[in-house]
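For this depiction, one protein chain was excluded, whereas all remaining protein chains were kept in their positions.
Chain IDs A and B follow the sequence of writing; residue 1 opens each chain.
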Amino acid sequence: MPREDMIMPQLGESVAEGTILKWLKKVGDNVAYDEMILEISTDKIDSEIPAPIAGVLAEILVEEGDTVPVRTVIARIETDISQPSSVSIPVGEDQCVLPESKVDTLLNDVAISENKGEHTGPPLQSKRTQRFFSPLVKRIAKENNISLEELENISGSGVGGRINRQDIEKYIASSSASSGEVTKVVPMDSMRKTIAKHMVASKKISPHVMSVHEVDMSAIVAWREQWKDHFYKKHGFKLTYTPIVLHCVVQALKEFPWINASIQGDNVIEHRNIHLSMAVALKDGGLIVPVIKNAQHKNLINLCQSVQELSEKSRNKKLVMSDLEGGTFTVTNAGVFGTIMGYPIINQPQVAILAMNAIVKRPVVVDGDAIAIRSMMYFNMSYDHRIVDGMMAGRFLQRLCQLIAEFDVSGEP
Amino acid sequence: MTMTYLNAIREALFAEMRRDKEVFLLGQDIAAYGGAFKLTKGFLEEFGKERVIDTPIAESAIVGAAIGAALMGLKPVAEMQFSDFIVGGFNQIVNMAAKCHYRWGAAVPMVIRCPSGGGMGAGPFHSQNPEAWFTRVPGLKVVCPGIPSDAHGLLIAAIRDPNPVLYFEHKFLYRHIKEEVLAIGEPIELGKARVDRVGSDLTIITYGGTLRLVREAAERLQENEISAEIIDLRTLIPLDMDTVSISVRKTNRVLIVHEDTLTGGFGGELSARIAEYDFEYLDAPVKRIASLDTPIPFARNLEQAFMPDTDQICVAAQELAVY
Partner (left out) sequence: MSLRVDKALELYDSMSRVRAFEDRLVITGQQGKISGGIFTGKGHELLTSVAASFLNKEDILGPTHRNMAAHFSKGISYLDMTRQWLARATGGTRGKDNAAHLGSQEINVFGIISPLATMLPLVAGAVLVNSIRNEKRVALTFIGDGATSCADFHEGLAMMASQSLPVVVVIENNGFAYSTAVSEQSRRKNFADHSKAFGIPSEVVDGTDIVLCYEAFERAFDHVRQNKGPYLVEGKVWRMSGHSLADNCSYVPEEFKNEAEKNDPLLLTKRYLLSQGVSENKLREIKKAWKKKAKEVFEQVLEEAIPDPASVTEGVFAGGMTL
């Protein structure tokens, strides 16, 4: 009876290894085709992995807790169906092979082309794939340096799970434009490792500078007090300061596109869409930064909902890879911990990170020379001095504060 | 001015015959009788029998005489009573008219008007759409208007064109479609397609009799939030691939609709060109909706089963939109 290899999959670009978290089946168990048989962890994401083929789990080669490079054989499944030896497609060094999710009968008929190692031409020509990609999708992938392996992983909304233009465009919008590292944080121990690694890298990459502005939140505080219960009853999610600030941030970013950008070599890549990364602290330590996609299209209520949803998903470990990728600007709220000012580290490959802080009642000068008690908050923004100068940052924050000050508190949110 | 498709054609003929004394008509029953569809009613009275000639039932001679007159510099507009009978003149069209200029530099500025198309229960010999036969003969221009303003302007351009032009006017549209015709007496350039409706989700390419069905389908699709762009070819030869390509590259999905039968219909040529020129912009296969590969049946219900309808177009468009 033939035994099929099962390998450690590569569930994202730049992932080099994976850790076995838990085997859901033991040696001798029957496994159905597509049945989940183990859980793995990578520095991007945790995932359950299905069997590539139906049969009996004959050998487990890597134990729980062990970390191995991608493509390592981790198990073998004995099958009584004679399969063509097309499970693993010969690949070059920088390619990877995915576990077979489906054996396409067409594979049996078509000869497998040999990969000669290094690609000199466009990566998507004459390659054997498990899925069909339309000419349009292939072209868009080529133009955006998306490899075949990545394409294989993108979920498709077309007939039969096929990727169409909308799917790949969504994917592109949510993944980083440059080939640099994206700082994404994932839960568990490997999360911490990753956080550390990335924080160091960010400081190395970007010359960090910080600017601080303060803003009078009194009107908003009052307004929120007035409406928060009604709001929650009506919508089922909360009206908090974060979405209010995000709402103003979006407007300000539209006016300062260089702050919603990335750097690629000598080029500044201005992102047309505003995907707001929102730092979420997790209860048992750790930090995760999910992304609100296309915030420019969301109104305050949408933002409230997004903020709440992403917070919940973060805490319940229900985030998926696309939730974590593609952010263009980060907002972190240290105010919930009482911090009045901080010095956040830029979330690469973005060029700025805004911290909102605790709202504190303080005596301030108003109306000429009078003194009044106001609910004040500091905004401090760390930014990459390669492209954002003090003047631009200052103006941006000024504008943001203005938007906050002018925020419409006249009626129902 | 609002007018029917038929009147748009009449007005074009009137305009040209008044403008140029060398434009004349020849065909069966077109003079005193005013034509099988009454299209040339009144022309004999206005222009006289020298310019409105009733011929014998001799399609080959009608076409041949038109060619001879054209070679002398006259501007004949010959009529085939039904396009189905054009085959009687096939030799003269493809071997003589199409090849004179290429061979001995002699232009043949003639128009052959062919009332074509079905949907009226007229049977296998009074309902055909023969345009595709002629698209593959170099030297001929092939025109298929779908709305009155195009019927008007394209006929004027055809009459003024120094080449043999086969003008396929759809009989069903004669009295069933009535629209604004603005530029009376003005030509519309041959060889330019028209964006009939702007859309974003898919491109539907059509011409002639099926334009009205495609328009209906697009309205229905819009209700289901599918935005269809409609390209009306208007002229098959010379073919305006630029307008087609721009649309295909925008929407990435193409449906071709024509009333002619499927195999060998012009949709095949169009599909091949799109696959060749716009391959990397296709997110779905190029589909065609056409009549079945059978002779045209007579019974109304059989004819309906034979011809494309709005439902079919909608279903195909929806499938393409989610492919």
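Operating definition for what follows: contacts are C-beta pairs under 8 Å (C-beta built on N, C-alpha and C of every residue); 3 or more make two chains touch, one makes a residue touch a chain.
Here the structure is a predicted model, which is why all the values come from computation and not from measurement.
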**Prompt:** So which of the visible chains would the left-out chain be touching?
**Reply:** B
**Contact residue for the chain not shown (choose from B:44, B:77, B:181 or B:237)** = B:237
**Asked** Looking at the whole complex, which of B:161, B:201, B:240 or B:283 touches the chain that is not displayed?
**Response** B:161
**Request:** Determine which one of B:40, B:55, B:203 or B:271 touches the chain that has been left out.
**Result:** B:55
**Request:** May I ask you to list the residues on chain B that touch the chain which is not drawn?
**Result:** 21-22, 24, 50-51, 53, 55-56, 58-74, 76, 88, 91-92, 95-96, 99-109, 138-139, 141, 161-163, 191, 237-238
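Assume only the chains that are shown with their structure count from here on.
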**Item:** In the complex, chain B residues that touch chain A
**Value:** 252, 279-284, 322-323
**Complete:** In the complex, the residues of chain A that touch chain B are 134-139, 158-159, 162, 164-165
